[in-house]
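Apart from one protein chain that is not included, each protein chain of the complex appears where it belongs.
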Amino acid sequence: MSLLKVENATLKFGGVVAVNDLSFSVNEGEVYAIVGPNGAGKSTVFNLVSRFYQPYAGRFSFDGQDLLSCKPDEVADLGIARTFQNIELFDHATVLQNLLVGRHRHRRTTLIEELFFAPRVRQEERHHRAAVEEVIDFLDLQPYRDKMIAGLPYGVRKVVELGRALASGPRLLLLDEPASGLSVEETQDMRWWIDDIRKQMGITVLMVEHDMGLVSGVSDRVLALADGAKLAEGTPAEVQSDPAVIEAYLGAGAA
Amino acid sequence: MRIQFKTSYDHDIRLFPDRHSLIVYGALILLALVLPFLINEFYIGEVTNVLIWAIAGLGLMLLTGQTGQASLGHAAFLAIGCYTNTILIEQGLPFLLAFPLAGVITGVVGAIIAIPALRLHGIYLAIATIALSILADDIIVLLEPWTGGVSGKFPDVIRVFGMEIERWTMPVRFYYLVLAVAVMCTLFYRNILRSPLGRAFDAVRDSEVSATAMGVHIARTKATAFGLSCMITGWAGALMGYYAGAFNNETFSLVISITLLMMIVIGGLGSIHGAFFGAVVVAFLPQGLSILKDSVLGSGVAIPGLETGVFGMILILFILFEPMGLYGRWLKIRIWFELFPFARKDMFRRQKSYLKTERLR
Partner (left out) sequence: MDGVQLLVSGLANGCVYGLIALGFVLIYKATEAVNFAQGDFMMLGAFVTLGLTNAEYLHLPFWIAAPLAILIMAFFGYLLDLLILRHLFGQSQTAVVILTIALGFVIRFVAGVIWGHEPQTLESPLAFGDVSLGGVVLGMADVAVIVVTVLLTWSLYQFFQRTKLGLAMQAASQNQMAAYFMGIPVKRVQGLIWGLSGATAAVAGILFASKGAIDPNAGLLGIKAFAAAVIGGFGSLPGALAGGLIVGVIEPFAARYLAAGYSQIAPYALLLAVLVFRPHGLFSQVRTKKV
């Protein structure tokens, strides 16, 4: 059953066609990877799904619901969470607070209740905290819980961003280059986590990644993108041996 | 050296995280309560002034420190709170109704004004609020039938349950009133900080895109911040009116707006302590300067612009050498003592960061 469905999506920036008549769908429970050279339009696809960009044409649906009728902040309510290619954390807050913002879509208390810190607020806070602590345990973030983001190393920030997305309890997780800039060990950790996210938590993952080792290790299906259009789609092995993909990569490399 | 062990999630949710802070702040409140028995009425008046500035500071801090929107027009909201309170009481409302209402009305007006301003980033918001502050002066004059125009207004004696409160004749009673409002506003502020809304404020401040991705409605959150900020500011304005005893179109000028903003920066952006620290500086700087000037140049010599000039100088020094303000400095000193003798010099090194543009073109 497909959870996310993109049909004939097109987006232009001035003269640049960033996404060109692209269609694909992500099935519930799978890890789906998008690969492609820089500037292929991978992040743009994410931004379209997050509703940051308005497509020129195309249909987007999530679990049968029309995504285009959602405002950007309503996408999270549907159960879609994401990370960013160039880490977008709340730098002047602690790791714990960052993860708690991930819980924002579960906020049930009103302004008045919060002003007086009514008992319900306290109760809800305990729930949020418990949910966040699960994520902290899962990602081994305990040592950093009360640290400011601004002082953390890059690798840890990447993990915190993943944690924030997980804390929102999503059905679909969008990961934009989760392993870029990570060391070999950190990439290995990321790989186990993505595996566990899918298998233990049952969250569907859509990710953009350059590290083919990671991609073939975790993903069920891969979409190769070039100049905003679909080049190939299939299992990691199929895509890697696809002549058009080899041509695009080697051609770019040889030139 | 003090070490804390956290034993439950409630540690981070409670009003006072641990017994230590409960004792410290409890003692502080106690001191505030017995203060009138310790110092004379003149100084009680000065402390009242500090508290009123601190309330105003809390109001602006909520906006600037928490959501990162700098307002250079908050004097306009001081004015709205002040005039609304006075007019409501003239209409026959009891103080206990008029005063809270004045804050709420200011908050609603602020949130409505904020709606177009929300789309504005940093500087655009700053200029829009400057314009507001300048316009407020002219608008008060134009609304003469309600506001008394240039001749201004004199607030009536406050009556609460048959008790009269007045700043000059009963400074101690007025002090307790202001203290109560200050404590209430501090509680509101603290409660917001430890609930989802407060975190949404921080999120909006640090990254609008990822806040959106987490389901935070940027415009609504900013408008809420603006409204809450203006509500507290409105209360401060009403109290300022009582403290001054008379006010007109020039009482709440652009200079007051700017002073307020500088005050919270000097105090330390983003913290409740900062509002209070900054208020102490603002309230006592003029006195300190005039004493200094009199002793150096002899009394009677006027130096125009001295106060604002020195204030500006202090602010520049703070931004350069202690961007976290007085509160940041205080924290460092405290940590140094707590860790004694293990503190290292490089512990407080500033993090390098690069400007991330939120600009649209």
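Each chain gets a letter, A and B, in the order it is written, and its residues are counted from 1.
Assume contacts are C-beta pairs under 8 Å (C-beta built on N, C-alpha and C of every residue); 3 or more make two chains touch, one makes a residue touch a chain.
None of the values given here were measured: they were computed from a predicted structure.
Q: Which listed residue, B:96, B:219, B:246 or B:316, touches the chain dropped from view?
A: Only one listed residue reaches the unshown chain, and that is B:316.
Q: Which one touches the absent chain: A:43, A:219 or A:240?
A: A:43
Q: Out of B:32, B:87, B:101 or B:134, which touches the unshown chain?
A: Answering carefully, the residue with contact to the hidden chain is B:134.
Q: Consider the whole complex, including the chain that is not shown, and state which of A:62, A:84 or A:249 touches that chain.
A: The missing chain is touched by A:84.
Q: In the complete complex, which positions of chain B touch the hidden chain?
A: 64, 68, 70, 72, 116-117, 119-124, 126-128, 130-132, 134-135, 138-139, 141-142, 209, 258, 261-262, 265, 303-306, 308-313, 315-316, 319-320, 323, 352-355, 357-361
Keep in mind that, in the parts below, only the chains that are shown with their structure count from here on.
Q: Using Cα averages as centroids, what's the distance between chain A and chain B in whole Å?
A: Measuring from centre to centre gives 40 Å for this pair.
Q: Which part of chain A faces chain B closely enough to touch in the complex?
A: Touching chain B from chain A are residues 50, 52, 71-77, 81-82, 84, 88-93, 96-97, 100-105, 107, 109, 111, 114-117, 121-122, 124-126, 128-130, 133, 150-151, 164, 168.
Q: Tell me, which parts of chain B touch chain A in their complex?
A: It is residues 9-10, 12-13, 15, 188, 191-192, 194-200, 202-203, 205-207, 209-218, 224, 270, 351, 353 of chain B that touch chain A.
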